[in-house]
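One protein chain omitted, others in place.
Per-chain numbering from 1; labels A and B assigned in written order.
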Amino acid sequence: MKKPNIWAWFILVIGLIYFFLPLFSVFEFSLRMIKGTYSFEAYRVAFTDPAFFSHFGYSLLWALLTISVSLLLVVPTAYWVHWRLPRVRPVIEFITLMPFVVPAVVLTFGLIRLYAQPPILLIGSPVLLIAGYVVLSFPYMFRAVDTGLRAMDVRTLTEAALSMGAGWGTILAKVIFPNLRVAILSGIFLTFAIVMGEFTFASLLSWPAFGPYMEEIGAMRAYTPQAMAVISFLLTWASIGLFQWIGRGAPGQEQVAGAH
Amino acid sequence: MSSNDRPLSRKISRRDFLKVGALAGATATLAACAPKVAETTAGLPDLTSGNSIPLDQLIPAAQSEGQLTTIALPHDWANYGEIIETYKTKYNMTINELNPDAGSSDELEAIRANKESKGPQAPDVIDIGVGHTATAMADGLVAKYKVADWDTIPMKDPDGYWWAEYYGVLVFEVIKPAIANTPQDWEDLLKPEYKGMVAMAGDVLKSNQSVQTVLAAGLSRTGGDFEKAPEAGLQFWKEMNEAGNFIPVIADQGKIAQGETPIVIEWDYLALANRDALAGNPDLDIKVPTTGVLAGPYAGGISAYAPHPYAARLWWEFVMSDEGQLLYLKGYAHPIRFNDMAKRGVIPADLAAKLPPAEAYEKAFFPSVEQLTSSKAYITENWRKVVYGE
Partner (left out) sequence: MGNNPVLEEKILTKRESKKGSAQPARSPRFDFNWAWLGVAPFFLFALAFLFLPSFSIVVRSFQGVDGSFTFKNIIAILTESDIINAYQASLSISVITAIGGGFFGFLLAYAVILGGMPRGMRTFMVTFSGVASNFAGVPLAFAFIATMGNAGLITRWIEAIFEINVRQMGFSIYTIWGLSIVYMYFQFPLMVLIMAPALDGLRREWREACENLGGSAWQYWRYVAFPILLPSILGTMILLFGNAFGAYATAYAFSGSFINLVTILIGAQIQGDVLYNPGLGNALALGMIIIMSVCMFGYAYMQRKTSRWVR
């Protein structure tokens, strides 16, 4: 065990200052709602707004739906590709990276144009929104599951299970999923974070999601949006921390890119 | 594991479940179809003529629809919060509020996207910048209707496709503790004491408010000559940028409260609403500029594909009535029928007192739709060229 490097400490301190100073600025501002003194008034107001909970609830519901559809679509496909069609993997990987390449606003308009008239009329129901979210979740979900699958030897495990007489249901439930548990959790968490914070799709398709709500509050109020930003940061931190703790020691936790 | 092993009883119950499910689905579909059949029965007021429908027929028709879908109406904008609540309680209706954040083009896009769908995403009524009315009419997105108070509306489409609802003028919103001398007019903004202090409340390439900000400055410079105003306005903001007085950031209540933007130019009703909301934290001073007072009216319309056409017409009867217009005034926006109402003496004195002095508004310039469209095009195309030299 090397003793701590002086340079390492120096770099770390600079890094921490860079990261925490802006957070502190927002926090300090959020405490100034009552003139002349520091208080948590902004936080109290943020939480007593009924619209906060209704929009949060909506986004929560759609996040859960998105996660379900995404899991159903991605996990079997990734597994199948690893097991049977390894040569297709680069194609799938390219597809899952496409949501980074195409700007969200253009994609949304494309979706609206395509699916706003008969015979395929998707615009009145949340189907289009969920579909958009699932597409956005592809990079994270696939990456997570793919990394998890790469870290375990899929072929050997599957063939061993098959040769011992297991059916596909048993293989998926008892061999694959338990080993992918952490990877899937990682994908779920990232998808959840994306859907909760997503703005473009929800706004253009006019659904009362949390992202547009935060945007509106940010434009029309002071102090409360900053309080909400602090809260959401802390919540995200707690969740990731919890998730890190659950998945400690497990292989395959990689992130592709953050929100921007 | 194989299906042969399952007991017969389980197989049957699964089939039964599927049958029941199919039956339920079919019943639901039929039930959904049924009311539509009932609705087209005779007895409902005519929609095609565009004439005002008397309230005793309109209210029950609207109530049978039960719901109104609005879009782009933030509660803090011109007191829409109270207008919405009053409509709901007065006529016992529900309101489905879409996307308060939407801009005028988003509203038109929402109508376009939902032409074939009567779902909850289709707006019934819209509130757009006057400059967008041309597009709305050209694309066939709005239906015509003349409210009962039609004749007293000074700004409208003669056939009834749109009408102005309220207007505001651009004002200087100043943080008192930070600024010793409130600027009185546009040229004052160029003074060195305001270096790094002046911001717009929107983005010039995206927001009507900011385009009007450029226009108003130009109007002040040209002394009221509208034709030369766009060019003069761009020149003004070029000087503002070069002097370093202009902060290229989009101001909002948070940035004002934080102190980043001590002088903001925005609509008077928004500035006054900010002053109320911040309640002295910090103290705001609102000043209507001495020259270059530009009025920015917003226009209302009914979607040509509205799922609730009667509820939509009832909304407008309400909003354009004295009662509705006074609610705008309560939100510091000048109702478009202000002059008519003042003449008849229906404006409460205490409400009028809360606004900036009426003399300041006497010089307000109301651009026509054509003037707005052409000046908007000129400003957006030349903004970066003139101000940033690109």
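Assume a contact is a pair of C-beta atoms (placed from the backbone, for glycine too) under 8 Å apart; a residue touches a chain by one contact, two chains touch by 3 or more.
Quick caveat, the model's predicted, so the values are computed rather than measured.
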Can you work out which residue in B:86, B:258 or B:374 touches the chain that's missing from view?
B:258
Contacting the left-out chain in the complete assembly, out of B:52, B:182 or B:207
B:207
Of A:106, A:173 or A:246, the residue in touch with the unshown chain
A:106
Which residues does chain A use to touch the chain missing from this display?
1-5, 7-9, 11-12, 15, 18-19, 21-26, 28-29, 73-74, 76-77, 80-81, 84-88, 90, 92-95, 97-107, 109-111, 113-114, 131-132, 134-135, 138, 159, 162-163, 165, 167, 193, 197, 199, 204, 214-215, 218, 225-226, 229, 232-233, 236-237, 240-241, 244, 254-260
Contact with the hidden chain only, please: which chain B residues?
1-2, 4, 103-106, 129, 132, 135, 192, 195-197, 202-208, 211, 244, 247-250, 254-255, 258-260, 376, 380, 384-385, 388, 390
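Note that only the chains that are shown with their structure count from here on.
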Which whole number of Å gives the spacing of the CA centres of chain A and chain B?
33
Please give the residue numbers of chain A that touch chain B in the complex, ascending.
29, 32-35, 112, 116-118, 121, 123-125, 167, 203-208, 212, 215-216, 218-223, 225-226
Can you tell me which positions in chain B touch chain A when the two form their complex?
1, 71, 74, 76-77, 97-102, 106, 109-110, 112-123, 252-254, 256-258, 277-282
